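Now for chain A:
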Amino acid sequence: MLYRLATPVVGDEVVEIRVLQWHGDAGAAFAPGELVVELETHKALIEVRAGQAGVLRRIFAPDGAWIRVGEPFAVFSDGHDEPMGDDSAAEAAFLADFVID
Partner candidate 1 sequence: MSTEMPRMFFREAIARAIAEAMRADPRVLVLGQDVGAFGGAYREFDGLYAEFGAERVRDTPVAEAATMGVGVGAAAAGWRPVVSITYMDFVMLALDPLVNYGAKLRYKTAGRLTAPVVVKTTAGARGQGVAHSQCLESWLMSVPGLKVVAPSNPADAYGLMRSALRANGPVVFVDHKRLYPIPGDGPAPDTEVPIGKGRIARHGADLTLTTHSFMVHTSLQAAVILAEEGISVEVIDLRSLAPLDVDLIQASVSRTGALLTVEEGQVTCGVGAEVAARLRERGAAFAGARMGAIAAPVSSNPVLEAVAIPNAERVARAVRLLLRTRDSGHVDAGGGELSAL
Partner candidate 2 sequence: MMTIRAFEQALAARPNHGFQLLSAGEEAVAVGLCSALRPGDQLLTGGRSIGPALARGVEPRLLMAELLGKAAGVNRGKAGRGHLADPESGFFGAHAVVAGNISVAAGVALATKLSGRPDIVCILFGDGAAGAGALHETLNIAALWRLPLLFVCDNNQFSVSTPRRAALAPRKLSDLAAPFQIPGRTVDGMDVNVVAQAIELAASGVRAGEGPAFVECESERFAAHSSTARETRSREELKHTRARCPILRLIAELQATGRLDDTSLRALELEVEAEIAGAVAFAEAAPFPDPREALADVD
């Protein structure tokens, strides 16, 4: 199954978030608890950790890119070989959320 990775809920009127650093490239597997990506709001650093096991398949927002709150910015899947659909982030919006810690 494919999942979308969306930004976590943040308060403080956050409008846009910057992707600071991915801790794995497309193809990397993450166990629950592992650090997937660091994000930065105007106030704080956010560590996004996997809440479920999964494989990072596609990154829409690389290091340094900006994403809007709630916007999907990567795609995960349960296994390595599941077929991916369209490349776009728009498609990813229809996926289930990848659980994060």
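The working rule: a contact is a pair of C-beta atoms (placed from the backbone, for glycine too) under 8 Å apart; a residue touches a chain by one contact, two chains touch by 3 or more; residues count from 1.
Selection criteria: all candidates are chains of the complex that A comes from, given by their letters.
Nothing here was measured: the structure is a model prediction, and the numbers come from that model.
Novice: Of the numbered candidates 1 or 2, which one touches chain A within this complex?
Specialist: 1
Novice: Can you list the chain A residues touching candidate 1 in their complex?
Specialist: For this pair, the touching residues of chain A are 12-16, 18, 40-43, 64, 66.
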